[in-house]
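Let me begin by presenting the structure, written as structure tokens, before commenting on it.
Omission of a single protein chain aside, the complex is shown with its protein chains in their original locations.
Chain IDs A and B follow the sequence of writing; residue 1 opens each chain.
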Amino acid sequence: MRAWRLYARSPAALLGALLVLAVAAMGLAAPLLYPDDPLGLAGRPLQWPGDNPRFPLGTDPSGRDIAAQIFHGARVSLLIGFAATLIAVAIGIAVGALAGFYGGAADTALMRVTEAFQTLPNFLLLLLLVAVFGSDLRTITVGIGAVSWPPVARLTRAEFLSLRTREFTQAARLQGLGDAHLILREVLPNALPPVLVYASVVMAVSILLESALSFLQLSDPNVPSWGNLIGLGRNVLRTEWFVSAIPGVAILLTILGVSLVGQGLNDALNPRLAGR
Amino acid sequence: MRVLLLALRRLGASIPTLLLILAGLFLLLQLAPGDTVDALMAQMGGGDAALAAELRRFYGLDLPVMARLGDYLWRLVRLDLGFSAIYGKPVATVILERLPATLLLMTASLSFAFAAGMALGVLAARRVNRWPDTLISTLGLVFYATPSFWFGLMAIVVFSVHLQWLPAGGFGDVAMGYTGWEAALDIAWHLVLPTLTLGLIFLAIYLRIMRASMLEVLSLDFVRTARAKGLTETRVVARHVLRNALLPMVTLIGLQAGTMLGGSVVVESVFALPGLGRLAYESVVQRDLNTLLGIVFVSALLVIAVNFVVDLLYARLDPRILSGR
Partner (left out) sequence: MSGPTRRETLLIAGGALAAAPFAASAQETPRRGGVLTVHFATEQRILNPSLQASTGVYIVGGKIQEPMLDLGADGNPTPCLAESWESTPDGKAITFRLRRGVTWHDGKPFTSADVQFTAMEMWKKILNYGTALQQFLTAVDTPDPHTAVFRYERPMPLGLLLRGLTDLGYVSPKHVYETGDIRQNPANTAPVGTGPFRFVQYERGQHIIAERNANYWRPNMPYLDRVVWRVVTDRAAAAAQMEAGQILFSPYSSLTIADMQRLGRDRRFEATTRGNEGNARTNTLEFNFRRPELADLRVRRAVAHALNIPFFIENFLGPFAKAGTGPIPSVAADYYPEGTPQYGFDRALANRLLDEAGHPRGAGGTRFSVRLHPAPWGEDISLFSTFIQQSLAEVGIRVEIVRLDAAGFLRTVYNDHAFDLATGWHQYRSDPAVSTTVWYRSGSPRGAPWTNQWGWADETIDRIIDDAATEVDPAKRKALYADFVRRAQEELAPWMPIEQIFVSVFNRRVRNAGNNPRWASSSWHDTWLAPA
């Protein structure tokens, strides 16, 4: 409750929450406002916004309604962002917790692997995964999760390293509680807040990665995605720049919202730093 | 000397990591549908099955996977990166041709992000919670949230198509036949938009770190003491604060060298730059295994080298580190 009050005190954090809610509402309202297939042929291609009252945001090079794709795309972006973040955080916590809790050889081995992943540009690895496993929505989401976990692992490990020697951990250990109990019940809850705050960064990056993939025309073409629209608009950039411009604004606002929420959470959960 | 030893040890420790990555990628790409001969056939615009079989024999693609992996690693030990089927020349040559553009782009973007981020961060911290701070922090957030390729496209629309101030892409204008300084200026001119595009998100990150570190350091005891001793604020900032705030920023450069290379894939594609990032993308698409592994090798070396430099910088910025480790 205290955290919520702290959160609500910041106008920026509230704005962020508002933006995220607005995008979520767009995604929820999409099937009501645009019940037809957003990828269906709606009219003549490349109509400018405002030219035709039926298409307030115009049509894309395939004659599809841009407004419908923006609304349905909100769903896809949030879904990918959320699911990929979940995967990345789960892998990251597992690796980080094991490395930080046990230390020694396990730590060295796990951190070697983490380092290996960090040496490799994550976008390059994602490209490779898409080339190998194809580009349907599920593969892409898993792929993004699979390349985004190393920072989470490092963060979790650092928290575990400092928490495992604390008194409450030692006390629990003396009571003869098992490792699983120690990790899951004692250390993890205390290590979680900074990791959750960082999850907002992972989510923002996930949405960006998906849009970059679809910009290169490597994402799933069967779902209305904002990045797909930007990529399609590239061929007509010099004349019909609106095709690329509109979805870009949508991505920008979504990521802005997610990062503001993350920052608000950070201030609320780490009150000693608030007001900085 | 001890720094050097430490750094060298880190370098040595990363070699197994590197081999792990290369072998992993090699096996991963075996799972991809199609091989480099398929890509070659597409580039040729067709051909018959006998020709494809002949090409596979020629490039050794008919051997078992493990034999090829062993062969590859053995060649790597002798620092031979192999031959690119797609480009028809040694991988080392192909990479060396593309390296300058990427190095230039990355250095320029990092310098820009570092310098601008520092300046804006200091400015914001000194006017904390007043309008310059609010404005700068908001800008930072917006930059952070902007997809780089979209920013690049919009910059092309505004600065190249409508205002016609800057070139829309390419790496210098060959047909003008520039030499010497003119050529350098021409390349710099072409790199303005790509640098801004790639540097934007790093600018946002550095700005935030700089501002936070400034605020933290400004509240520390020794700064208060310095002020109390009657030193002017500028001298305090220059002497103590910068020195301390630089630490996290330098750390970040080390961490982000890899990320940046990933970002350059997209930026080089937007601005049609002949760089390493686009080469990486092309070699994935063309199943040019030797070239891809070569790039990963070189970029890993690059990341390791950057971290090496960061370690050295660290030691200079904060002499305590040596005794602390």
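Here is the rule we go by: a residue touches a chain if its C-beta (ideal position, glycine included) is under 8 Å from a C-beta of that chain, and two chains touch if they have at least 3 such contacts.
Being a predicted model, the structure only gives us computed values, none of them experimental.
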Check: Which residue from A:11, A:40 or A:56 sits in contact with the chain not drawn here?
Finding: A:40
Notebook entry, point to check: Which of A:70, A:110, A:237 or A:265 sits in contact with the chain that's absent?
Noted result: A:237
Note to self: Given that one chain is not shown, which residue among B:50, B:66, B:163 or B:228 touches it?
What the structure shows: B:50
Item checked: chain B residues that touch the omitted chain in the full complex -> 32-36, 38-52, 54, 58, 86-88, 97-98, 160-161, 168-171, 173-175, 271-272, 274, 284-287
Next item on the list: Provide the residue numbers of chain A that touch the chain removed from this figure.
Entry: 37, 39-41, 44-46, 61-63, 131, 134-136, 217-218, 220-222, 234-240
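To be clear about the criterion, only the chains that are shown with their structure count from here on.
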Item checked: chain A-chain B separation of Cα centroids, rounded to whole Å -> 22
Next item on the list: Show which residues of chain B lie in contact with chain A when the two form their complex.
Entry: 14, 16-18, 20-21, 24-25, 28-29, 31-32, 141-142, 144-150, 153-154, 156-157, 161, 212, 215-216, 255, 258-263, 265-266, 269, 280-281, 284-285, 292, 296, 299-300, 303-304
Next item on the list: Could you pull out which chain A residues touch chain B in their complex?
Entry: 112-113, 115-116, 118-124, 127-129, 131-133, 204, 208, 211-212, 215-216, 227, 230, 233-234, 237-238, 241, 244-245, 248, 251-256, 259-260, 276
